[in-house]
Every structure is written in structure tokens, then in C-alpha cells.
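Note that one protein chain of the assembly has been removed; the remaining protein chains are unaltered in position.
Let's turn to subunit A:
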Amino acid sequence: MATVITSAALSPADVSGSSIGQAAAAGLVCLGRAGIDAADVDVLINVGVYRDLNIVEPSIAALISKRIGINLDYLHWPDQRAGFSFDLMNGACGMLNAVQAADALLSTGSARRVMVVSADTHPSMDRSRAGTDEFPYASTGAALLLEHTDDDRGFGRVHHRSLPGRHGVNGYLPLREAGPTGRNTIVIDRDDDVLDRMLDLAVDAVLATLAAQNSGTDDTGPVALDRTLLITSQPSPGFAAELAKRLGLAPGFAAQLAKRLGLPADGAVTVDGVHGDPHTSALVHGYKQAQETDQLTGHDRVLFVAVGAGLTSAAAFYRLADDGTRR
């Protein structure tokens, strides 16, 4: 039994700059694709970091659940099935932490379906302030529906690594300096060398994940990267391509390999059409783009890799269906 993506969705482009609205919109599309109702979601996890008005209470997940219609009021709920929601935050790695949390909930029978949503926004909810030098993150959202199934698909173990020292990225609200403008203020400090350090950590994370798979400490068996599609966080537009290059999946390498195997040349997904770093939604953006552009075809697995502030990384293989079709 493994945790499987049974539905994935992105927030529609015309949604407002509200992270709650974007995550809820993505969640509703995700439910529609899966053909299920809000009542069928047992747990909703929100992994978005930058939120409307810098709200810290309640969980943003509870506000998103209300928009989606999940467990509005247990006392007036027809089947007395309770829903639960909470925020899980770890920057760009949060989505994979949530996969790990969802796997624990699914494997212990605590939930049959877990929805993971993400969205980031400038706290002012002004879309023109997103994807800028001051606030590099895109105003966008995404949703994944996760379940356990008996087939061969699904996530392997999520592997984590962290680097001591400088955090690389610091996102915070300086309360004293902001004064009464705290609902519209956010500061993102990025070290000049952060992308290089993130790349180094990402390479380490991939090699460690690969080593764990090949040494049999993971239960999904040995795997090689040559039939693996890399879907990464996108701290810069060229991040995925650069990581692929360092891993020997560069266009030149991939093209040679692809020629021999009769496969498409691109070994890594670079998210297109998003203004800024899709941050906590990056992995779902990459996955959806790969689905829609048929980039999954010919690959046995996806390797999801996220690196973020800390620095921390998370990586996990995702075994695809044999016939190359995915939902």
C-alpha cells in the first residue's frame, strides 16, 4: 500500500490574490476531478506559507475548509463523519512533509482521503506585488488528493536533509518597524549565494535518496535516474534545468539518452507561465504541467525534490503507472 495522487489541480488564473481563495479554488477543482464531495475529505492540510493579512490564527486550513465546505458543523452534518484541518509549514518542502504526514494518517486508518492544499500570496493580496524583487513568490495555489491504493503506484519514503548555518532565506514580518501596516508587510531576505547552496543541497538530497533506494532501505526497490522525471521546487526559473545538468540529466545528456531510448529529451520540469516562484505549490505545478504536456510518458517515476529556507530539503520518488498514463 502506498500513498497515491488520485487528483491534482491548480488554482484557476482568475482567482483573486487571496491565498485562502486560491487554495479553496484549487481544492474544489481537485474534488471535481476526483468525482467526490467535500464530505469525502477526512483531513485537509494546508502547506502555504505567505497568507492573507499575515493571519496566524486560526489555521489557514480551517478558513480554506470552510470555503470548500469540509465538516462545517459536526452537529449538523448528515453522516457525523468528522473532518480535521491544520497548517503544516516548511517552506517549499512543506508539500512533501504533508505527503509524509498524509501517509501516516492513511496507513493508520485515521483517514481515507487527505487533501493537501497550498497557496502563497503577498499579505496585501495585491497580485501586482507578487513575483517581484521584494516578494519573489507567485500568487498561486494548488491541491492534491491523496489516498492509499493496492496498485504499484505511489510515493516512496520522503528523505530529508538540512544544512547548519545561514538560513539562506528569511521570510518575516518585522512587527515593530511595520507599525499599523503589519497586515500588508512582509520581508523576504535572500542570501546572494542561496541558489548555489540550494543546488548543492538538492544534488546531495537526490544522491542520498537514490542511495537509500538502491541499498534497499526503501521499500520501493532499486531505481535509476534514467527513467525518472525530475520535478523540483522553483526558487529560480532555471533551477530545475541546472539541477538536471548537475545530475547528468542535462539537455545534452538527456538528449543522448533519449535518442537511445526513444524518449523525450527533457529530464526535468521547468514550470512555465507562472509569475514568480510558485514556492509551496511548485511541485504540484510541475506535476500538472508534466501531465498536461505529456512529459510523464516514458518515465517510470517522478523524483520530487524541494529545497528551501533553512536550508532544508525533502525528496521522494513517486512510482507512475506502467502504461504512462496518470490522473
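The rule is simple: a contact is a pair of C-beta atoms (placed from the backbone, for glycine too) under 8 Å apart; a residue touches a chain by one contact, two chains touch by 3 or more; residues count from 1.
Rule of thumb we're sticking to: contacts and distances are computed from a predicted model.
One chain of the complex is hidden; its UniProt record names it "3-oxoacyl-ACP synthase", one of "3-oxoacyl-ACP synthase", "3-isopropylmalate dehydratase large subunit", "Prokaryotic ubiquitin-like protein Pup" or "Sugar ABC transporter permease".
Per the touch definition above, the residue from A:K66, A:R129, A:R227 or A:H275 contacting the chain not shown is A:K66.
Annotation for subunit A: contacts to the undisplayed chain at residues 49-50, 53-63, 65-66, 70-75, 80, 82-91, 93-94, 97, 100-101, 103-105, 107-108, 110, 157-158, 160, 162, 164, 167-176, 178-183, 185-186, 308-312, 314.
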